[in-house]
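Heads up, one of the protein chains got dropped from this complex, but the rest are sitting where they should.
Letters A, B and C mark the chains in the order given here, with residues in each chain numbered from 1 onward.
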Amino acid sequence: MSVLIVGGGIAGIQASLDLADSGLKVYLVEKLPVIGGRMSQLDKTFPTNDCSMCILSPKLNEVARHENIEIISNAEIVAVEGEAGNFRVKIRRNPTYVDRSKCTGCGVCATLCPVNAIDEYNEGMSYRSAIFLRYPQAVPKAYVIDRSRCVGCGICQNVCVAKAVDYTQKEEIIELNVSSIILALGGKLFDARRRGEYGYGIYPNVITSIQFERLLSATGPYEGHVFRSDGKVPKKIAILQCVGSRDAKTNPYCSSVCCTYATKHAIIAKEHIPDAEIHIFAMDVRTFGKGFEEYANRAKEEYGVIYHKARVAKIFQKKNGNLIVKYERDGKSFEEEFDLVVLSVGFEACEDIRKYSEIFGINLNEYGFVLTDSFSPVETSKPGIFVAGIACEPKDIPESVAQASASAAKALSYEKERAVVGKKEFPPERDVIGEVPRIGVFVCHCGINIASTVDVEELANFAKTLDGVVFSDHVLFACSADSQERIKKAIKDYNLNRIVVAACTPRTHEPLFRRTLMEAGLNPYLFEFVNIREQCSWVHRDKARATEKAKSLLSAGVHKARLLEPLQFVEVNVVKKALILGGGLAGMTAALELAKRGIECYLVEKDSELGGNLRHIYYTIDGKNPQDLLRKLVAEVESNDRIKVFKNSTLESVEGFVGNYRSRIKTPNGIVEINHGAIIVATGAREYKPKEFGYGHRKVITQVELEERIGRGEVPKSVVMIQCVGSRNDYRPYCSRICCQAAIKNALKIKELNPEAEVLILFRDIRTYGFLEKYYERASREGVIFVHYTPENPPVVRTNGDEVEVEFYDEILGEKLISKPELVVLSSATVPNEDNKELSKLLKVPLDQNGFFLEAHPKLRPVDFATEGIFLAGLAHSPRLIPETISLALAAVSRAMTLLSKDKIIMDASKAEVARERCDACGICVKACPVSAIEIAEFKTRTGVELKASVKKAICLGCGICSASCPKGAIVVKGFTFDQIKSALDGLLEVSA
Amino acid sequence: MNEVEKIREELKKSGAERIVAFVKKENEPREVLAVLSQKDIDKVTFSPLSVNNPAKLLMQLNGKVAVVAKGCDAMAIRQLIKEGKLKRENLFIVGISCRGVIDYRKLSKIEKLSEIREVRLEGEEVVLKMRNGEKRIPFAEVIEENCLYCEHPTPVIYDVLIGEAREGRKDFSDLEKLEKMSREERWEYWISQFERCIRCHACRSVCPLCYCEECIVDPSNLAISPMSTAEDKASYPRLLGKTVNAKDNAIYHIIRVLHHAGRCSGCGECERACPMELPLRKLERKLEKVVKEVFGYDLNEDIPFFSKLDMLGD
Amino acid sequence: MKIVVFACNWCSYAGADLAGVSRLKYPEDVKIIRVMCSGMVNPAWILRAFRQGADGVVIAGCHPGDCHYMVGNYYAKKRYILLKELLNFIGFEDERLKLLWASASEGKKFAEEMAAFKNVVENLGEQEKLRWKE
Partner (left out) sequence: MRTSHSSQSLICWVIKMIYEGDFLKDAISNLLARGYKVFAPVKLGDFHLFREVKSAEEADFGYILPRNSAKIAVFPENEVLIKYSSWIDEIPFEETRIAIVGIKACDAKAIKLLDEHFLEGFVDPYYKSRREKLLTVAITCEEPGINCFCQSFGINPRKPEADVVFSRIGGKTFVNAYSDAGKDFLSEFNLRNEGEEEARLRQNFERETLEMRKIEIDVEKLKKSFESSYWKEVAVNCKSCGVCTYLCPTCFCFDIYDEGEKKGVRIRAWDSCQFPLHTLESSSHNPRAEKWQRLRNRFYDKFYYALRKGDYYCVGCGRCIDFCPAGIDIVSVISGVR
């Protein structure tokens, strides 16, 4: 049996990879001819400004190559029958008129096609041909004919050497049996034309945010140069928020991502046009995610981006194409002239969702998104069908990825047996030992990214002059499928035994080329990557000098490549047990889900009872009872045979490595030693006990304390709430994400229990993202008073005996007001646990600057750590709400399952190794090793026993500290040996420049 | 009982089968190290001309060994024990609180060596027993410069100690002269030294801590295995040429002393062995100083993993 | 000028990549060799670089406390100090050796530091003292 995933965006891709890695067969259906979704159109991703395509492209290729994944693109679902565990799905694959199996992606057809059609990928700002590939790195890399634009001239069919063009192709119906379905349909962007007052579609210099994204992109219409429609470089740009979001006329909900992406646009635009002036108009700046607030602060402080707390009423165009923006702030009207206006458009439910809701038999919510429950955030109303990504609520990439993994975890439970256990058969490895190096060099143009600054042809010719190079070529995109084929062919034709690729960075693309080598029967470690894009073409201007530098980098690569040796992957058995640290909502959810999949869990809780923060939550904003959930979870966990709970316990020590950890747990009954294969860190966070605003006084309490009082039935008559207490300041720059929601939740509860009660909320930005917006709106409607304050002019709480008063500044009235409420409630920050530091040292995983755990990649690996076998869930990652906590916990389960579902895992072969002939067992390396992977062991020789250093490969991280300590170069890290680097140095310095 | 008799007595008491101690060299007043058995105990001698460090010799011997060790010798022995090269339980160390040794080269300038029969220390004077009669010269005139700055004249490890424990010097005033020079002067000084080096590698051969069988600078620094090909063997890249070139020589010496950071026992064998009389100890001393002053640890302590430096941050 | 940078895979190499992604310019003289950790950089490589004609060498690693391998950058710093002091002691221009902490997000810092280092090296002129000549 298998799983159907509908939608090939980042959520669908992540879900596919998780399931496929756990050994399931996956069908990935995509409406467009290629996968990649919205993320493929992005230039950068916030908050790290990572190049979007650079992090996505390896994932695309992984999907394309994964033996367990079948991509069905240009297709849609026609019918679904059956129920959870056994769905019968009918899929219609529409004709692309190009045979995917034959097309090499060479693109000759597209260059000769006479048609100029609007390029949707560049949001209509450039043209493409009728036979086209959506974007260069696309997967599957096969051209398609847009028959609506095709004139049928037949040129493409004539020029295609592969005879792939087939005008007669017919649609195809595919029928599949699957056990579960994941809907990762994505969303659609709001059509800005519907907000006529902004003049989109009429004024040429009013563009949408996605168009701006394309303009900023190096693969965009002007190759990364920002021009207006008239070719002028805009010097003053306005970015308008909430276009199609938080708007009663169109979509009342908040689209969650626009504030942060606008910040990103402002920063990137500033990098492109350093003297530009950029204004962002937003009612509230909702940079609530992990690291987003700091990102916005950087935009303000380092890049000088100006934020206006205002909503734009109307835009007029001047004769010269400039735009007059009319806006209101603090009750006053302003007008300002801009060169360019960018509309930050929000998300809407995708076009097909209504049709699919009928086909799949699932319910939609009031906004047309897939309906989910806050305690089961990835389950639809129909069992066996799950949802991930924007299909159920607008969200950013990490949340989508987490949800995708979460839905994958759920889908796993319907799988009775692992039908396909993926191990792709590679051709037998050629033995190159004893062969003289025969190096093949491939220089990548990366479109124009490299070729515009580095003379790639000269570089390729230069490569031929280097010793050992027998083949050298330059290719448009080295990472594309056809280039991979070319590499494989060259390996065969020229009997190559080392490959050097000069392209982008090994950090993203090395795995891809290694696999290519394996497919060609070469050991994957006979590959060397030369970075001539990020570290050459992108950072230099002078073509001649950049080419010289590229030559010396290439020379270094070839020198090193000559000394590369075939390495064998390290195989390790997996102990199919997990250790879960923290018995809160995340920990318990993870434990239960793992237990359902047959994994034994050790759940360690430092308190005397399970539940964590959930114990202090009495109601949710949408009216559900978390205490019911808590009772249910605790009962299930404690009665589950596969879960062993240690209360009042802490982790004492951890030894071992991925798949084979040995931990000591300090319990009240002494130390318990356990073996396990994975670790999930779900240690949570806690509410900050404020030092400010008179906290400690009987009448000054926090939101959690208020909730407990209300839970006890004590409803105050008048309350002043102060937001951002302990958050978003110099000491704690991050946004605590949940407090706005908490304040509104409690305000509404107070109003519900006592409609006469007065509630005043003093806020900086109300961050009720996504569908939470409706509660903000309801609170306003029900008479909760919201007053804005700025950090420069904060409210003051004064206590006088038993009395308490709040003084605050009202911007609209322009004067100071005093309120004497019954209670002052502080929306206090969520802060990381103090023992995180210790735990991070024990587990050897990093913390971010705020003290939360730092995931492997903020965008695409939200629940992984860089250290394999350790995962992250719940508030230990960052502050979050119940549904988000559950989905993160499920995501961690899915990621852990990709490991725990295997009997053996295969590890990187780049580890330390001792050349025993040279080792004198001085033990300097033993002392230096940070993970104690080296020991002095006895080895038998002809004449007796000798002592030599020996590396425990499965523990070794390959850091090479030992190799630099060794006085004679007897211990080396394979792939970075003493001689390889020395040789690279020689090569680097040999080229004069 | 004089010093030599005491040494013999202790060596005898140790009961060790083998004894590593100094014996008189034929034809010269110099003393050399020898491996003896108990029956040869009377050959054992000791004088300010017992200059060599027995630590390297000990590494070749198995079983129980009694050894005579001066302050610096003991430093080396302890370091080798730490590095697992010697076993403490196999050693019986007769420690000698050392007043310094005679620089043989200095002595040869003052007296004709073939005339000298025996040398002993009396107070601040060296008594030379000549072929005819006795001569006295001030010890200060012939003492090895290295000994003047000795930090550990009393052995840091021993089973019996002969002589009174004495304090060592803790300063680095010997480096002052060089440190005060301008950079270019220093370069001139050192490059003229390195120019002389003939890369006979005697410095590393005699060094008790240079016990690697193959050195990183060896021209054929290649571990030959069944994997290595003819190509490997022929074109194996080397770190340094073997050419006697002042620059390569400089790099060789830098690498050598870097490997001794925090390990060097200060015995001065390198300088003594150097046929070109390079001031190699100066380089080692510089590192000793850095290790002590920047990293904040003493050679006498076990070097802790987290030192002062780790806390510096940046 | 020839400037060799040993950049650790996790922070500084990524930082250099970020400098590229952000299109920040720095001198062409700067050439990066990827190593897994700054703690992997063998002083012998640095000397070899000078021997082969490098005018400046940079060891670039994660900020203290950020090392992917916990302590690698401390080792790098120790070795750096020892080598630098020794080079200075023999009269070599120790400014030609630089230790740089640059994180994956410090593309800007990386580019700026490289430009600044090039100026330092350029003011010192070509490195002759350890450059090997036949």
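Details
Simple rule for what comes next: contacts are C-beta pairs under 8 Å (C-beta built on N, C-alpha and C of every residue); 3 or more make two chains touch, one makes a residue touch a chain.
Just so it is clear, the model here is predicted, and its values are computed rather than measured.
Across B:K13, B:R88, B:K109 or B:K177, the single residue that touches the chain missing here is B:K109.
The chain not shown here is touched by just one of A:E67, A:E223, A:E435 or A:D467, and that residue is A:D467.
When the whole complex is considered, the residue among B:I41, B:I137, B:L175 or B:M276 that touches the unshown chain is B:M276. Only one residue from B:M130, B:V244 or B:V294 touches the chain missing from this view: B:V244. Only one residue in the set B:V4, B:V32, B:L175 or B:I191 touches the chain that does not appear here, and it is B:V32. On the side of chain B, touch with the chain left out of the figure occurs at residues 25-28, 30-35, 52, 56-57, 60, 105, 108-109, 112-114, 196, 198, 200-202, 205-206, 213-214, 218-220, 224-225, 230, 233, 235, 237-238, 241-244, 269, 272-273, 275-277.
As a convention for this text, only the chains that are shown with their structure count from here on.
One finds 59 Å separating the Cα centroids of chain A and chain B. Residue positions of chain A touching 2 or more other chains, listed in rising order: 969, 978, 982, 986. Residues of chain C in contact with at least two other chains: 43-44, 48, 71, 79.
For chain B in complex with chain C, the touching residues are 178-179, 181, 183-191, 216, 239-241, 245, 247-248, 250-251, 254-255, 257-258, 261, 283, 286-287, 290-291, 294-295, 305, 307, 309-310, 312-314.
Residues 433-437, 563, 565, 915, 917-918, 920-924, 927, 936, 947, 967-970, 978-979, 982-983, 986 of chain A are the ones that touch chain B when the two sit in their complex.
Chain C contributes residues 2, 4, 9-10, 13-14, 16-26, 28-29, 31-37, 39-45, 48-49, 52-54, 66, 68-72, 75, 79, 104-105, 111 to its touches with chain A in the complex.
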